[in-house]
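All protein chains but one are shown at their positions in the complex.
Letters A, B and C name the chains as they come in the text, with residue numbers starting at 1 for each one.
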Amino acid sequence: MSFPKRSKKIINLEDAVKNINKGDTIAIGGFAIYQRPMAFVREIIKQKIKNLTVIGVTNSIESDILIGANSLKSIETSYVGFEKYGLAPNFRNYAEKGKIKVIDYPELICIDRFRASQENLDFWPAAGLGGTDIVKLNKNIKKFLCPITKKILHAVPAAKPNVAIIHALAADEFGNIISPSYKNMAQSLDILISRSCENTLVTVEKIVSNNFIKKHPNLIEIPNHRVKSISLAPFGAHPTSMLGKYSDDEEHWNEYIRASDNNESFKKYINKYIHSSKNNDDYLNKIGGAHLSSLLQVDTQK
Amino acid sequence: MSFPKRSKKIINLEDAVKNINKGDTIAIGGFAIYQRPMAFVREIIKQKIKNLTVIGVTNSIESDILIGANSLKSIETSYVGFEKYGLAPNFRNYAEKGKIKVIDYPELICIDRFRASQENLDFWPAAGLGGTDIVKLNKNIKKFLCPITKKILHAVPAAKPNVAIIHALAADEFGNIISPSYKNMAQSLDILISRSCENTLVTVEKIVSNNFIKKHPNLIEIPNHRVKSISLAPFGAHPTSMLGKYSDDEEHWNEYIRASDNNESFKKYINKYIHSSKNNDDYLNKIGGAHLSSLLQVDTQK
Amino acid sequence: MNIDYTLNELIAVNLSKEFKNGEVGFTGLATGGPAALYITAIPLVAMELARRTHAPDLNIIFAGWIQNPDLSKLTRLPNAEYDETLRDIPCEGQYLTYPYQYSFRRGSISFGFGSGIQIDKQGNINSVCIGNHDKPRVRMVGPIFLPEHFSMFGREYVMMPHHEKRAFTNKVDYITGVGYPDGKKGRKKLGLTRGGPELVITPKCIFDFDKIKGKIKVRSIHPNVSLKDLQDSTGFELGNLNNIKNTKSPQKHELKIIREDIDPHGILLGNN
Partner (left out) sequence: MNIDYTLNELIAVNLSKEFKNGEVGFTGLATGGPAALYITAIPLVAMELARRTHAPDLNIIFAGWIQNPDLSKLTRLPNAEYDETLRDIPCEGQYLTYPYQYSFRRGSISFGFGSGIQIDKQGNINSVCIGNHDKPRVRMVGPIFLPEHFSMFGREYVMMPHHEKRAFTNKVDYITGVGYPDGKKGRKKLGLTRGGPELVITPKCIFDFDKIKGKIKVRSIHPNVSLKDLQDSTGFELGNLNNIKNTKSPQKHELKIIREDIDPHGILLGNN
């Protein structure tokens, strides 16, 4: 007997990015300088989607590059910086010129905002915000009293992203995503945001068989029904790292930072790596096979 | 140079139980019929500690035996039952006679109550409770409106246990607890309640070296500073199961259920296995070496 | 042409037509023969049948944590949530942190299956007690996950293994899950913005709801059940049933899929 076929969720990165509309509020997976869906972000820039808002936790190059490409109107986060690589140059420059709206939240509260969305709450009850300028400058945070003890709390608005974008290890063609069992913040937050939004777009290092998924069912923390599309993008987090798979590309980070020194050099950078690259494969060829190989890690930890 | 020595947290089970006082509110680890700290519970009965309140999620024999031994005054939970072994006989009998106070909460909300305690909130915001008798009969649940959208919510009180009791795989002498990386609800809830209470008393199958801990640091989800005491209790979950280590003891469950048929036979059971047992080793000898061996599992999943 | 089928097959086939492609169906795990059959086994067969007919992208969540199990690898109906049987069944995902990290509350679950000791005309369900709560005539296990089934799932199929007067009552003794008091409007007033009971399925009939009036009604009566038998087994007035249709019989190819592909050894639906 022949049965109807399951739908495949694999689409080209180019088509995946068409799910993002001008003015959208997006959550971008990863954490700080780790495991950012950079191939996806580059394609957003290539398609010149503008007026976006990033809702984040700790942000770095994935937002800085969008800022430098004039794609962001605002960012809500606890941090924009490059950790060991210093301050985020475009973020700083645009913020100081008043060209981007920055809404500050504490780090844990940024995570809570996604937890609220995950659980279908419109707010999260936060203690410890009283007296800060975080509250004073943000009309969307409402003071309220604990309904039981009358202690002072603040209701922080849920994240409510329109679209979530994450980069993951692997997926089958139906959209079941493999997360490593040894996780850190980047993967934990990816899982969280996939549960906070009905439009989760995923890039993966590898497409694996459904049998591979069935061999590792305990690694499926993002099941197919939380995923809208899968796009293949090897080294899709470059120049950020993917712990256990590849290190961050220090050389490229420095090239980026040098390019961010002024408008002209940044335009040149964007042009070279994004607008004049046909696709992710083309980008990877520009980075170079030998150089990419040098970033690969050895990982025996599952 | 000689340095001061770290304190050890290992104490006898008998001494550990002395941390429980008459009238305490206790959280008991495990889930339904899985991985219950039964050796600890038996010692509570042996020491005749009374008037306790159990705050739980889904409860079974660990509470039913305390009820039958007249140790519980009330229980707050979503479920008391034996799953495949049917209804919980002492719970049902005492409840129908009005001899135990039962406060009903939905399963997820029971977990939320511990999350509230974990995060130092006095309440948890719950949607979906309107119209149920859960709310109607419970004066501690307060209706309130979302401070942002004015949607109807209910504030459910935090769990706030005085003491938490869990049974775990292993610990070092300083109190760092090993949780398996392949976890299910029992272990997840154990971790949660250890973070909801400053008096967490732990029994373990095995004491391991600090070097063993250092070899598996990613398995330490309950660090020493969340633990008040460690007591060795092999097969400490018997007759409940410890997935990957031993199965539940069907024969003993049935013996327990038969014994619960009337007061006299239950007293006999308690007397045989608890009051006339010197300690956990003595109990295990009564169960028998061959019988315990037959429960051991093969587990290649880490 | 008369096709031979069992009551379980009749229910499974009718249920299967309720599910849309791409939905997510949730089963918990009950124990004891009749409850397990009605809230676990029949729903699993119904969902698997939907996958093999009109809904290939339907996701099955089994025992609350196993996604899309390979049912052909079952050697018996599991009777424990966390033992080797479920840990080791081939599947597409294990929700190990279920349920507190998961987005069930966001609407991940399209529909679920639940049961209780009483259900009333408004669709309220009771799994807690008969009589006064603090000294009940009968105490049951408690609310468990039913309040969530009735408020955060997209819709609930109430599966009642016994159709008896005392179970189908004017008003339940304890409301564990809320039906339609004053209809959908009434739910909204209580803060219940989604979900609620969709069908009530029994060995004698299928009920659905007038969601505006907030009233249960017979949608179809199973073949070979008399109107008198149905009313006599029900604790509330069913009204005029003269125009009620029979529950639709399974088609030959549907039975073939169940018997040959989904449940060849009769582990789920039995061989009755």
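What we mean here is this: a contact is a pair of C-beta atoms (placed from the backbone, for glycine too) under 8 Å apart; a residue touches a chain by one contact, two chains touch by 3 or more.
A quick note: this is a predicted structure, and the numbers were derived from the prediction, not measured.
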Worksheet item: So which shown chains sit in contact with the chain we cannot see?
Response: A, B
Worksheet entry | Contact partner of the left-out chain, one of A:Ile26, A:Ile141 or A:Ala186 | A:Ala186
Practice prompt. Among A:Arg36, A:Arg115, A:His167 or A:Lys214, single out the residue that touches the unshown chain.
Written response: A:Arg115
Worksheet, complete the sentence: Residues of chain B touching the missing chain are 1, 3-7, 117-120, 174, 176, 191, 195-196, 210, 213-214, 217-218, 220-221, 223-226
Response to the item:
Omitted-chain footprint on chain A covers residues 31-34, 58, 77-81, 83-88, 91-92, 95-98, 101-102, 104-109, 111-112, 115, 127-134, 136-137, 151-153, 182-186, 188, 192, 241, 243, 247-248, 297, 301
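Operating definition for what follows: only the chains that are shown with their structure count from here on.
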Worksheet entry | Contact distance in steps, from chain A to chain B | 1
Practice prompt. Have a look at A-C versus B-C and report the one with more C-beta pairs in contact.
Written response: B-C
Discussion item. Measuring centre to centre with CA averages, how many angstrom lie between chain A and chain C?
Written reply: 39
Worksheet entry | Sites on chain C at which at least two other chains make contact | 96-97, 105, 152
Worksheet entry | Touching two or more other chains - residue numbers and ranges from chain B | 127, 151, 182, 301
